[in-house]
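A single protein chain has been omitted; all remaining protein chains appear in their positions.
Take a look at subunit A:
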Amino acid sequence: MFDLKGYGGLLLDGLWMTLAVGLSSMLLALLLGLLGSWAKLSRNPIAVWFADLYTTVVRGIPELILLLLVYFGIPTLIQDIAARFGHDITINLNPFMAGTLAIGFIYGAFSTEVFRGAFMSIAPGQLEAAKAMGMGRSLSFRRILLPQAMRFALPGLGNVWMVLIKATALVSIIQLDELMRKTKIAANATHEPFTFYFLASLLYLGLTIISMLVQSRAECWANRGVAER
């Protein structure tokens, strides 16, 4: 169907890089999401304020601007601050790190809301019962709260992942050699941009469809102890 002119391997390399940057961003997003939801549900007003600021700001700014700000802005900012204190330093973020930081930071805000909803949907009696059994705070979080919350969080987190993996295409703009950028190289070399961009879009579509299937399997697995309604 497609004459790849020997560029198929290049696209596959790019696909692996897309998965790598996607998975590491997702990991960061999950950590930030847990931290953010914990802050939002805490009784500490400063923590609540910071978490609200985080989700409000991130949802109001385009991903591209945040990515450019992290990749180009942060090194310059640190250098300027260092220069003010009389240090002459040069900082270069590599694209993989900048991409992971930016994408993870953005989707951390979305997972914060997912986790917050999940934690809130657990009956307070569960935690009171754990307390009555003599469980400490961290033990009751690990054994009671988290396992039940994960079941509620799974559909939302699946959506976050599917939006996130598509957002990684943006990292090509800061020259990370992922699927999108490898595709550009192949498209320019062969003068067949439509063929290659279309093929790459099918690879992304494949990732989305596989993710959808895995998600529905995972939801079945997570709900196996719950009676069907």
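Everything that follows uses one rule, which is that a contact is a pair of C-beta atoms (placed from the backbone, for glycine too) under 8 Å apart; a residue touches a chain by one contact, two chains touch by 3 or more; residues count from 1.
Heads up, the rule we're going with is that contacts and distances are computed from a predicted model.
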item	value
Chain not present in the shown complex, as UniProt names it (candidates "TonB-dependent receptor", "Arginine ABC transporter permease protein ArtM", "Ca-activated chloride channel family protein" or "Phosphate import ATP-binding protein PstB")	"Arginine ABC transporter permease protein ArtM"
Among A:Met17, A:Ala51 or A:Leu66, the residue in touch with the chain that has been omitted	A:Leu66
Touching residues on subunit A - with respect to the absent chain	57, 59-66, 68-69, 72-74, 76-77, 80, 166-170, 172-173, 180, 183-184, 187, 191-195, 197-198, 200-201, 204-205, 208-209
